[in-house]
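Omission of a single protein chain aside, the complex is shown with its protein chains in their original locations.
And now, subunit A:
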Amino acid sequence: MIQLAKSYFADQRTDDLKELGQGRPRSDVPGHVTGKTAYFADRTFPGLLHLKMVRSPHHHARIRSIDTSEAEKHPGVVRVLTHKDVPHNVYTILILIQVGPEDEQVLAEDKVRWKGEAVVAVIADSERAAEEAAAKVKVDYEVLPAVLDMEAALQPGAPVVNEYHGQNFYMYDSGECRKVRFGDVEKAFAEADHILEQTYWSSPIEHAPTETTGCIVVPEGNDRFTCHTNTQAMFFTLDNTSIILQMPGHKLHMVGGTVGGGFGGKVDVTVEPIAILASKLTGRPVSFIYSRYEEMQISSPRAAEKIVLKDGVTKDGRLIARKVTGYTDAGAYSRHSPYGAQKGAAHYPGPYTVPNVWIDTYCVYTNRTPSSAMRGFGVTIADFALEVQMDKLARLIGMDPLEFRFINAYRDGDMKAHRQKTEGAALIECMQEAARASNWPVAEKFMTMSSYKGS
């Protein structure tokens, strides 16, 4: 059981918090264990229709024509939707906070930019009829050269993945990347006893929630729609749906609830707008639920990253310079990746005080599945890289890796590279606890340090 160590910061703490270290039953678990918790799909509606998506079989292709005539004639099919049916077909999630341009088509019009991109939606009175009819949709593609890794994407003359951006990286207001400049990194490299440059790579990671992404939409009969959804981002969904369908928000009644595993994989807006449109155009309840295949292949994963870390360190263990170039593979569309790459820029010094820092982080477009949020995206892979780097640096100068971290740990009042003054740091105290718990021997001077410089 965790114990709250009240001795730390005792002179700053006048409260008497006592919840930490107490076992408390979760309020929702009795529902889970009795099968009473209602997930979005635990509902049945008379006349329910099923939506299946026709998806691109190519990484990158121009669409010459779309022929839905055979699919429309298939028994059980009620409606077939193409981009022509979507009122505002080009969107981007973060336009809500002015991060544009709109760069993604709800249903593909002229091009597909990743294998799996949605092209045509088929709505039928059974899942089977929808699947059979989807197989009858004919899309004529002109296959284009695909860009499948970030280095290829950034080569001069590389095929342009996304014309809404015009180049294969996101253009920030600061230019082609997010930049952090602090101190004089080149001067510090010249003064360092050792320099270590390493490149770290990561692959995309799928969240694989047990419950797949989906929603069920029910028309209320007054041009208002109730959407039972397992989104993790109710207001992103509401506002983006409102933009895509050109419907005021009060017509859209979003009902969320318990999500059967999300981990960030359910913050994109991929099923609700098209399911609500289908319900509006058919006047019937519509279910759009990803198959397991779609959850694994279509839902956005954590971005692949490439991180080049160059550090300068002194013999006595001070990390005096860090230069980072980070690349985030957004896939074909922005979704949340410009934000993820930006988070990385602020994060790369890690929880350490480094006096000279130079950081560039790029958000790169490729013909891969759009990546997006996943548990600490933008910083998780960065943390992996920089902590591995810290171990390597300690080894390089023959120092204990934990003691090396004590020397460089940020403390209250230290200025971070992105010009935020450190407040409420507790890294030193955490490391002291970790050293005790793991019987890792650390010099006494580190065990008596404090994050709080005032004491």
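The working rule: contacts are C-beta pairs under 8 Å (C-beta built on N, C-alpha and C of every residue); 3 or more make two chains touch, one makes a residue touch a chain; residues count from 1.
Convention: contacts and distances are computed from a predicted model.
Enquirer: Can you pick, from "Deoxyribose-phosphate aldolase", "ABC transporter domain-containing protein", "Ferredoxin" or "Penicillin-binding protein 2", the UniProt name of the chain not shown?
Expert: "Ferredoxin"
Enquirer: Give the residue, chosen from A:Gln22, A:Thr44 or A:Ser438, that touches the chain omitted from the document.
Expert: Result: among the candidates, A:Thr44 touches the missing chain.
Enquirer: With the full complex in mind, choose from A:Ala130, A:Cys177, A:Leu245 or A:Val259 the residue touching the hidden chain.
Expert: A:Val259
Enquirer: Which of A:Asp103, A:Glu211, A:Asp311 or A:Asp360 touches the chain that is not shown?
Expert: A:Glu211
Enquirer: I need the residue numbers on subunit A that touch the omitted chain, in ascending order.
Expert: 25-26, 28-39, 41-42, 44, 207-212, 258-263, 291-292
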